[in-house]
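The complex appears here without one of its protein chains, the remainder shown in place.
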Amino acid sequence: MIAVLKNGTTDAQIENLSNWLKEQGLDVHISRGTVHTVVGLVGDTAKIDAELLESLEIVDSVKRISEPFKSANRKFHPDDSIIKVNGTSVGGDIFAVMAGPCSVESEEQVMEIARAVKAAGATMLRGGAFKPRTSPYDFQGLKADGIEILLKAKKETGLPIVTEIMNANHLPLFEEVDVIQVGARNMQNFELLKELGRTRKPILLKRGLANTLKELLMSAEYIMAGGNENIILCERGIRTFETYTRNTLDLSAVPMLHELTHLPVIIDPSHATGVARLVKPMALAAAACGADGLMIEVHNDPAHALCDGAQSLTPDTFADVMKATRQVLEAVKEN
Amino acid sequence: MIAVLKNGTTDAQIENLSNWLKEQGLDVHISRGTVHTVVGLVGDTAKIDAELLESLEIVDSVKRISEPFKSANRKFHPDDSIIKVNGTSVGGDIFAVMAGPCSVESEEQVMEIARAVKAAGATMLRGGAFKPRTSPYDFQGLKADGIEILLKAKKETGLPIVTEIMNANHLPLFEEVDVIQVGARNMQNFELLKELGRTRKPILLKRGLANTLKELLMSAEYIMAGGNENIILCERGIRTFETYTRNTLDLSAVPMLHELTHLPVIIDPSHATGVARLVKPMALAAAACGADGLMIEVHNDPAHALCDGAQSLTPDTFADVMKATRQVLEAVKEN
Amino acid sequence: MIAVLKNGTTDAQIENLSNWLKEQGLDVHISRGTVHTVVGLVGDTAKIDAELLESLEIVDSVKRISEPFKSANRKFHPDDSIIKVNGTSVGGDIFAVMAGPCSVESEEQVMEIARAVKAAGATMLRGGAFKPRTSPYDFQGLKADGIEILLKAKKETGLPIVTEIMNANHLPLFEEVDVIQVGARNMQNFELLKELGRTRKPILLKRGLANTLKELLMSAEYIMAGGNENIILCERGIRTFETYTRNTLDLSAVPMLHELTHLPVIIDPSHATGVARLVKPMALAAAACGADGLMIEVHNDPAHALCDGAQSLTPDTFADVMKATRQVLEAVKEN
Partner (left out) sequence: MIAVLKNGTTDAQIENLSNWLKEQGLDVHISRGTVHTVVGLVGDTAKIDAELLESLEIVDSVKRISEPFKSANRKFHPDDSIIKVNGTSVGGDIFAVMAGPCSVESEEQVMEIARAVKAAGATMLRGGAFKPRTSPYDFQGLKADGIEILLKAKKETGLPIVTEIMNANHLPLFEEVDVIQVGARNMQNFELLKELGRTRKPILLKRGLANTLKELLMSAEYIMAGGNENIILCERGIRTFETYTRNTLDLSAVPMLHELTHLPVIIDPSHATGVARLVKPMALAAAACGADGLMIEVHNDPAHALCDGAQSLTPDTFADVMKATRQVLEAVKEN
């Protein structure tokens, strides 16, 4: 970490700062320029709060050289993490595909979709039981009953299930859930992250709409700091000025995260675009740039179901996406 | 609400849609153009999920004419809400000023600052006991002990206290807290909002870094839907591409929110800019454009305190800001 | 186009507005609701200025149903446009690859790169002669000499050349240039666009850093309105809050633009990411989601050349990207 001091900083102030930094266990190297003095910090700088340091009156600016995340950092864990999920996994050779309805609506619906996505090659069943909705007047999900329905589908099809948690107090309901999803709006709900760090469940952590990759990794770090290293990262679109798509899918996050971290990265093209017609091209693009998997919304009868999201595919279209994705994965593997 | 149907929609599909909408209790007006058919919906459209409607295969786009928020909507509550806070208030004639340290560090620190900000004219004492930090390795606050210290300062100075909640399970600790703050990162932590809706405490709801004013009002609506109408809105900067300031303070939010809602709106220039030197000009600008108050970080000894935010003022500078703010308020009142 | 009128608009005002709109040659349909009156406009609404209409005191909001672009609109030109470029083309079956150095530095440099990218399968040579630089103190390009060098490389290799124009007064220098590039910063330099509309040269129009797809198409429309329909669109990353990459590549623009327009769409992964290591995965993703081509920076000796951009590949790496891209294109073609 480097701190550039302001012009006019006195020797006494520099020594004062230097002593404080040494007390934090860091080596401090000071180099005086004609205009600015630069303080170099060596050691475990992750515990230094860069924003606080930058706020000091004598400090002009601070630059981190090492990243502030440790457990998630590929530097200290060069091999890809493979997250085991009840008979399948995310990361490594398996391309994970989590498919299913946005909201769990009924047993019949979930069963039908579960069978269809399994037949098409999905590796897990996803479905929302607790639904975060912008409006308190919108449907909030079937909650505990929704989880019950997902567990029935798991029993029948053998597909592990993925579903979102919104409140750490609901954890007992997630006992048999295979992957617990943290939604974009809760990516910096640090209290929830800490509780999930106390479990050993695989956690699917979605990037917030306006969060940087660094913040995503710091949120993973919250969970890992508690001892739970089973994290799957998910890029699902960020908020920009473009309005033709609901969000802007940031696919360069895939190779960039693969550089920064050993954790697997999956893509949710359904939420990212909000347009069912764009799910296939974006799924293929995700496979081409090295994503470890996909999360795709599938609905049994979009024409009829009025509570269906614009981003939902029918089982037939999903099967077509799966076929094309496999072809792209083959092509990419060859080189 | 208006739904524009896609070119080529059949009469049967239109009737199907129309029947479904009527079942939701709405009046449906259909007007067929040469290219598009437009469906007008009259009635309580707040309960219609626009995103879901837009997702239907036959729907091209949806436009809300009425806003989806009801309790917060000025249309149904034309008079300004005045939120009473233990002897003072926010909204109406009183210009609320919540001042104090970013983090509660010690009793001595808080007492000294509390006395100073009271003398300078603050109407409430703010201070962080539970601190949301991007990194799990950064200081997380004194927690329950921090609240104890704030309560001592309240007892001595008579200033009501404002402090942030991060977990609904901590509510019992907030029994004697006067205003409970919901931080920017929790603005869409709907589970927390619902719990706060069950209390009758004044809630200071901060706008999320990447949230629209409509989303802010929908989050207020979550709390109000539970019966707690004591909401104070707070603009604290949004995330943009500009890097000289930490965030971009959106002051046009003040008059715009005043149009849309009857709830009071305060400004936090400290977090918005992240630069102590900008707090005064932005505080004056907030007063000039009609804000109902300010939230300002004040620290007793920034030169020494290494855990001080760049955005903190000293008590002396704060007193200067207060004086200038009063002059601007006088000038604005005259016209 | 639909205009929603404000509550309280008088009949006289409505008739006034209606008459004015009819004078513009539009059919006007008025439907009065209990709260709002909605005015539907049918006809050539592209010439109506939505922003102006929305600004009227009696108008609450305006919604376009048809898009404001005509010549670029796929609705009126369902078949893909194929832009012919001196023996090759962009759009249709050919996957166009424009490769070459960011800046033309010397004849030797350009010749070497031109031969290498041709051997690897590039269909055109790109290189900057006029360089838009944020700072007036940075290297501004070899200008006319740079174009001369590109033309020599064209003569030797037979590769058509692509280079950027910054000033319509330079057009005479572009006589033998095959594709004229309009850079992101000039996407809304309407005077330049109009001049290019008077030529019949293929124009490579890059999306501005903060411009929507609709604005990109309106800028294409400026050129097409002058009679030049030879437009190639290029997505090269948009400005967001993310800092690990220089910009955020918006790949969903590819299928979305393909829906909206008949013009071909290429991707520039070099400028979008600013990171050479990300060029390959993003090139593959672009190919997978249906892009009509790529624009890639290639430099002969990045280790030595100090004026080389972070986004530049060596000829060897470029050849590897080309090979992998062809495999992905094959895989995608199969389905």
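For clarity, chains are labelled A, B and C in written order, and residue numbers in each chain start from 1.
Just so we're on the same page, a residue touches a chain if its C-beta (ideal position, glycine included) is under 8 Å from a C-beta of that chain, and two chains touch if they have at least 3 such contacts.
In this text, all values refer to a predicted model and were calculated from it rather than measured experimentally.
Colleague: Which of C:Glu15, C:Asp49, C:Glu108 or C:Glu156 sits in contact with the chain that's absent?
Modeller: Here the residue in touch with the unshown chain is C:Asp49.
Colleague: Have a look at C:Arg133, C:Lys155 or C:Lys333 and name the one touching the chain we're not showing.
Modeller: C:Arg133
Colleague: Can you say which of A:Ser66, A:Asn86 or A:Asn169 touches the chain missing from this structure?
Modeller: Per the contact definition at the top, the residue touching the missing chain is A:Ser66.
Colleague: Of the residues C:Asp80, C:Glu148, C:Glu215 or C:Asp320, I need the one that contacts the missing chain.
Modeller: Of the listed residues, the one touching the omitted chain is C:Glu215.
Colleague: Among B:Met98, B:Leu193, B:Ala210 or B:Leu263, choose the residue that contacts the chain missing from this document, as touch is defined above.
Modeller: Selected residue, touching the omitted chain: B:Ala210.
Colleague: Please give every residue of chain C in contact with the chain that is not shown.
Modeller: Chain C touches the missing chain through residues 20, 46-47, 49, 51-57, 68, 132-139, 166-169, 185-186, 188-191, 194, 208-210, 215, 218, 221-222, 225, 239, 302-303, 306-312.
Colleague: Counting contacts across the full complex, list the positions on chain A that touch the omitted chain.
Modeller: 2, 4, 29, 31, 33-36, 38, 40, 42, 60-61, 63, 65-66, 210, 239-241
Colleague: Which parts of chain B face the unshown chain closely enough to count as touching?
Modeller: 210, 212-214, 238, 240-245, 248-256, 259-260, 272-273, 275, 277-278, 281-282, 284-290, 320, 323-324, 327-328, 330-332, 334-335
The rule we apply is simple: only the chains that are shown with their structure count from here on.
Colleague: Answer with same or different: of all residue numbers used at the interface between chain A and chain C, are over half used by both copies?
Modeller: Because over half of the interface numbers appear in both copies, chain C and chain A meet with the same residues.
Colleague: So, what's the distance in Å between the C-alpha centres of chain B and chain A?
Modeller: 27
Colleague: Centre to centre, by mean C-alpha position, how many angstrom separate chain B and chain C?
Modeller: 39
Colleague: Could you say which residues in chain B touch two or more other chains, in rising order?
Modeller: Touching at least two other chains: 210, 239.
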